[in-house]
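With one protein chain removed, the remaining protein chains of the complex are shown where they sit.
Moving on to chain A:
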Amino acid sequence: MVEPNTKKPLLQFAPMQSSVDEGFWHRLSSLKLNKLGIDDSPIPVLGFFAPCSHPRVSNYLTLLSESLPSESSEASLIPEPSHGNRNRCSVSGILYNTNTVESFHALDKQNLLKEEARKIWDDIQTGRAVEDCSVLSRFLLISFADLKKWSFHYWFAFPALMIDPPATVVNLSPASQWLSKEETESLSAACNEWRGSKSTADVPFFLVAIDPNSRATVRLLKDWEACQSNAHKILFGFYDPCHLPNNPGWPLRNFLALIFARWNLKSVQFFCYRENRGFADMSLSLVGEALLTVPQGWKDSVPNAVGWELNKGRKVPRCISLAQSMDPTRLAVSAA
């Protein structure tokens, strides 16, 4: 366990946080009543997130009514991702909605998380994650919708592949300090262009290539080999929902696993892309160097995963009651 690197600080990631719009529960209720019935097979869902857009708050993985498939009978049970909305980068997830509170408690959470982690790992191994990087940030949601009382018990997990021994970090600092003034300006402009273009606005993982003339370009992950020849520096960039000044956000974890498994890098310069009011903010964005001392055998099996969301610091599910807006008798009273 005692590696030279353990002297260096561990790279610690701020967990992803969830936010569920009221509309999600409304649509889940009507899907359950009108289409699914007692069928409790898992449902594919979509979550949405965006880079941090304010220095004081992190962004969340948000579920909206569009996260669920449409109720109409001919529609498939797979929600359609909407492409090109910069404030809605899609993340695919899976929903296990149980019929009773007992079966909600009885779900084997450890195994469900493992199952999702395995999907992420498979996509890393096959190279699919390089082609479609949105699969790196899968999530898992378990729920019990009590439609008699209009209350919803739920618990999110954001599976993160664990790197063992954990990555350490050197030189984590605001991008504007890490880069030269010319590089900062060029990268800022390149990021704004990337976020402004419909084809790349919702692509959350990318490469930054900086040439010897301080000119930065943002590239797709699959261009990694092509970047090698002419780039002076390469940064691995991602949309960071986190606002904290000393910690990168959760999406970097699976990204590091991809970078290590795919390109075998021991030292990774990463770029936590953050915005202020919708534009690149290079003093809020971070650049750092992650050091990996992973033994070769690590890649041979699916790594362990963590990621159940805490509820006010505790490992318990959340519960929301929407009786006020959903219970017909209460609605009748308030409308009288």
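Methods note: contacts are C-beta pairs under 8 Å (C-beta built on N, C-alpha and C of every residue); 3 or more make two chains touch, one makes a residue touch a chain; residues count from 1.
One rule holds in what follows: contacts and distances are computed from a predicted model.
A chain of this complex does not appear here, and its UniProt-recorded name among "Mediator of RNA polymerase II transcription subunit 27", "Phosphatidylinositol N-acetylglucosaminyltransferase GPI3 subunit", "Autophagy-related protein 3" or "Ribosomal RNA-processing protein 42" is "Autophagy-related protein 3". Of the listed positions A:Gln12, A:Gln228 or A:Asn264, the one in contact with the omitted chain in the full complex is A:Gln12. Within the set A:Lys32, A:His54 or A:Arg118, the residue that contacts the chain not displayed is A:His54.
Residues of chain A that touch the chain left out of view are 10-15, 17-19, 21-23, 26-27, 53-54, 56-57, 59-60, 62, 65, 70, 85-88, 101, 105, 108-110, 146, 149, 151, 153, 162-163, 166-167, 195-196, 244, 247, 253, 277-279, 306-308, 310-325, 334-335.
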